[in-house]
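For this view, one protein chain was removed and the others were kept in their places.
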Amino acid sequence: MARINDDALMSIDFLAGFTIFLLSLIVAAGMVPGMLAGLQSATIDYDGVAYRTSVILAEDPGWFEDVNGGVGSRWEIKRDDEIQRMGLAVSKETPNIFSIAKVARFFNQTYRENPAFYRSRVFFSDIPYSFNITLKGDDFEYHLGDGTPEGEYGSIRRAVLVKNASEATLDFSNAAVLGAYADPATAPGATSTFNVSLNFTELLAPSPAYQVDPFSERITIRIENLNKTFYNGAQANLTNLKLYWRSNPGEPSFEIETDSLHLYVDGVQNSTLLTNITHNLTLIFDPGFFTRGAPDNKNVLTIRDLEFTFANSPGTNTTIKNTFNYTPTDDKVTMPPLKPAVLEVAVW
Amino acid sequence: MVDDSAQLYTMEGIAAAFVILATVYLVAGTTSIYTPGDSHITDMQLEVLGNDVLLVMDTPVNGTVNSTLHTNLYEWNGTAFGEDFSRLLNERVDGTSDSLSYNATVSYRKEADGSVANYAFNTSGIQTGYEQAVRVTRLATIPGKPTGAPADFDTREQVVMLEVLIWRD
Partner (left out) sequence: MERLDDEGQWIVMMGFIVAVSIFFLALVINQATLVGQTTAEGVLEFPKSEIRDLRSEVFTLIDTGDVYDSAINASLHQDILVLEETRKNTIVNYSVNKINMSGTGIKYNLTKLHFNNGVTEYDATVHY
């Protein structure tokens, strides 16, 4: 028979072939999600990011660049926008030894309000990772970030040492201290001055893990039992506190700004300098205080003197005198030992 | 009505199906099964932590004393070393303890013949051989022969190598 025109007709064979093809296509398409499932292994990436972050925190001292062109790794005393990278190590030569000033500054940020601050200075990634960084020692614990999730996350643990700040205690109930820095048997003049001298060259001489760093560590000076120095008096009147640059006599003195100084008089926090003291005086200078007035070149090593001026009058006086050298070899200055701690970084 | 004009379609349909299924079979057969151990991430974490702990133990806590590691080696006190090492290794931030075990060996050189000998310093558990372990090492200087050291240990000031194998139980 003559062939029918089959332009618009689908024959059974065509149907059969097309059906077989379509079925196999459906089977193949159904297997593709199973093959792609392996790409969900995000923990491989998270562990790598956690390791890199832990290296930046534990082994790197950090970096800042300020508006005057100064650069360096003492970023803990700089403004937020001047910090380029936050690392907690004391210096490049001392990995795994943390500076407590850097730790306090790093963990003190209000994370919730500004997580981007950390992302650009610690993670260096466009992907917005959530993180939890914890540092735990025997007597301190710091947290930063969200709580760890129930699911998978990448984490790493590092063992570190934490270097705390030094402090000086002058206890006038100790006869040696009283003999060296006061003279309660003699009537004092109109004013008594007491100096605390910081010789930067001497303080920065030991290796970075064991030195007192006046540029970036907190300095604490405690004067206890000041009543032993009174000459027939009941209290002392501190009238002035100045910072001098003794190695350069022409330089003027600098007035102390009380916003970077914490003053405790007789155990109570005081906000003004000019005050009466009956027993104890504790001054805590924030990191970076003693560089005030120095040029930004941190290699300038000087002797800075802190001068206390007391006004004397009958009933309110003190016979304190002389200069106390703030140096770790003096037994009145305690350098706390390095304490072990654990740092854990979790990323998800 | 049944002619073979469209058998081309069928044959081509079957041929296409074969091509697709053969490709899928090949591809599915060659994808690698990826286990967590293959990625060496756990090895890396253990090695980093082990090196950290040895560095912490080998750093003097202030400028005047010797480090803990130096003291433990010079007194040849494997037990004290084991306690310090294990505590630093297993301490976690949430207060719980991890379950890492170790096996420490000291290697020293004998000047007489230049050979290197080992001494099993301390171990926290018996190895069965199934554990995946990493090795971390640290060099340390000893001023002389410690009491309790093996007989062939030289009496001079020398440098020894402490090797620790670490694995997760």
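As written, the chains take the letters A and B, and residue 1 is the first residue of each chain.
The rule is simple: a residue touches a chain if its C-beta (ideal position, glycine included) is under 8 Å from a C-beta of that chain, and two chains touch if they have at least 3 such contacts.
What you are looking at is a predicted structure, and each value in this text was computed from that prediction instead of being measured.
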| item | value |
| --- | --- |
| Which residue of B:Ile41, B:Val61 or B:Ala104 touches the chain not shown here | B:Ile41 |
| Positions on subunit A where the hidden chain makes contact | 14, 17-18, 21, 24-25, 28, 32, 35-36, 38-39, 41, 43-45, 47-48, 51, 95 |
| Sites on subunit B contacted by the missing partner chain, in the whole complex | 4-6, 8-9, 11-13, 15-17, 19-20, 22-24, 27, 30-32, 34, 38-41, 43-44, 47-48, 51, 55, 58, 107-109, 111, 114, 116, 136-141, 156-161, 163 |
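The definition used in the following text is that only the chains that are shown with their structure count from here on.
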| item | value |
| --- | --- |
| Euclidean distance of C-alpha centroids - subunit A vs subunit B, Å | 33 |
| Footprint of subunit B on subunit A - complex, ascending | 3-4, 6, 10-14, 16-21, 23-25, 27-28, 31, 35, 38, 41, 44, 47-48, 51, 54, 58, 95-97, 134-136, 141, 156-161, 206-207, 209-210, 328, 335, 337-340, 342-344 |
| Sites on subunit B touched by subunit A in the complex | 1-7, 9-14, 16-18, 20-21, 23-24, 27-28, 31, 34, 39, 41, 44-45, 48-49, 52-53, 55-56, 59, 61-63, 88-89, 91-93, 95, 98 |
